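So the structure is just underneath, and the comments pick up after that.
With one protein chain withheld, the remaining protein chains of the complex are depicted in position.
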Amino acid sequence: MKRRIIALLTDFGDTHYVGIMRGVILSINPNVVIVDITHNIRRHNIVEGAFILLNTYKYFPAKTIFVIVIDPGVGSSRKAIIVKCKRYIFIGPDNGVLYPSIIEDGVEDIYMITNRKYMLENISQTFHGRDIFAPIAGYVSRGIKLSEIGSKLNLSEIAKITFNKPIIRDKKIIGEILYIDGFGNIVTNIDANIIKKLCVGKHRISLEIAEHKYMLPLVKSYSDVDRGKPLLIIDSFNMLEIAINGGDASKYFSTKNGDKIIIEI
Amino acid sequence: MKRRIIALLTDFGDTHYVGIMRGVILSINPNVVIVDITHNIRRHNIVEGAFILLNTYKYFPAKTIFVIVIDPGVGSSRKAIIVKCKRYIFIGPDNGVLYPSIIEDGVEDIYMITNRKYMLENISQTFHGRDIFAPIAGYVSRGIKLSEIGSKLNLSEIAKITFNKPIIRDKKIIGEILYIDGFGNIVTNIDANIIKKLCVGKHRISLEIAEHKYMLPLVKSYSDVDRGKPLLIIDSFNMLEIAINGGDASKYFSTKNGDKIIIEI
Partner (left out) sequence: MKRRIIALLTDFGDTHYVGIMRGVILSINPNVVIVDITHNIRRHNIVEGAFILLNTYKYFPAKTIFVIVIDPGVGSSRKAIIVKCKRYIFIGPDNGVLYPSIIEDGVEDIYMITNRKYMLENISQTFHGRDIFAPIAGYVSRGIKLSEIGSKLNLSEIAKITFNKPIIRDKKIIGEILYIDGFGNIVTNIDANIIKKLCVGKHRISLEIAEHKYMLPLVKSYSDVDRGKPLLIIDSFNMLEIAINGGDASKYFSTKNGDKIIIEI
């Protein structure tokens, strides 16, 4: 039989909290393959988690089971859910972190996780990654029926997150910062198609960020500018990215997630 | 045959020191599954390592082989040991880091690691994780007799670590900080049973920490208080934890491991 894959995405950092989850999963299904997406989502940052999941899940083999634990509401009344989609299965807290990915993959069934039979015996108030999400993933990887896990939910009953789209008006693209990666690269919500359509043939683009204006080159490689110099590039998210060759753009421009980006076209 | 699991716990961080250990193990037994507990134990902090091991090992499948490398005495005369317990096998330096876990699991046999046949050919002075502990784990996972590894030791011959228990007197619980996790959550040595017995029905608890007194709510979810506010909670260690919703309690209270915690009852 093919080995089943469980992929983990959390904001736990490299801590024993992740190690325990691995142990719990392997105790239930020793034949599963556990893969880390990353554990460095900024703490409690559901939107960042949703963005990273949306941009990674599709690179995994079909039938991968994703376990997402970015869970500031642990122990509260927020639901725990499992979502069967066209190609993948997603498990996590019902706080919107799964939403963009399940919509893109195509929702088939959503279940509220309630059956204590598939959880650890003692459920703590602070660590459902260990007590609920990891064991559920382990049992699902062994092939239990999802309908045994709990009752069905409608899509309208779960939490949503959507990413703002850029606005185009008055010869301007008004976007925002979606994500700043670990290198300080600034990923905007302005996708490659918009740039191709509206900035065609331009080698330099006029950009306003944190209330300052810049004229930045649109390049094909970070190394097209000198080290330490700013640039624009279509990045691996297929988004317009503001970067510094070999440097940290978020420090250079003193920006943070959600900040406005204005491009003149 | 079932795949054997080797679980690693070190203070190496994400470094090639861990990567090499993985390579050494796989060179000896390519069919083993290597799992990371965490590599972020505070450097050389044997007590923290012992606490984390004690709180994680039992979540792993029976027969898991634990390799613990928190080893400030590497290259000195400290012994290297392997301990066969009821359900698990533990390998590491003889500095007490294994002690609480092997006692809880139930010691069957302890061997001093001396047989050069099961080590790398060259033994460095600074990295026994690579040269001794990883290869021993690899060979043990292949099923060699533990008695071939070295001579038997009595429990009285190995290093011990014990955690202080809280003292209850004069209507006070006098405990201490056992562990501060990566989020700054403060784990005390006051367990859930003490709180249930002595603080029954209380919604707020009077607590002295770092010579300041506070009146803190005892809650069921971090999110029961506003973001940035302090709280008490029974945590995933089943201990009384002092936390800040979405924040860093160890900074907020300016505390460190071993600091005293006094609760009025």
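Each chain carries a letter (A and B) given by its place in the written order, and its residues are counted from 1.
Everything below uses one rule, namely that contacts are C-beta pairs under 8 Å (C-beta built on N, C-alpha and C of every residue); 3 or more make two chains touch, one makes a residue touch a chain.
Just so you know, these numbers come straight off a predicted model, no measurement behind them.
Visitor: If the hidden chain were put back, which of B:T15, B:S147 or B:S254 would touch it?
Guide: In the full complex, the listed residue that touches the missing chain is B:T15.
Visitor: So one chain is hidden, and I want to know which residue out of B:V24, B:I52 or B:V83 touches that hidden chain in the complete assembly.
Guide: Residue touching the absent chain, from the options given: B:V24.
Visitor: Against the chain that's been left off, what residues of chain A make contact? List them.
Guide: 2-3, 5, 7, 9, 13-14, 33, 35-40, 52, 55-57, 59-61, 64, 181-183, 220-224, 233-236, 238, 241, 246
Visitor: What is the set of chain B residues that contact the non-displayed chain in the whole complex?
Guide: Within chain B, the residues touching the omitted chain are 12-20, 22-24, 26-27, 30-31, 34, 43-44, 72-76, 122, 124-127, 130-131.
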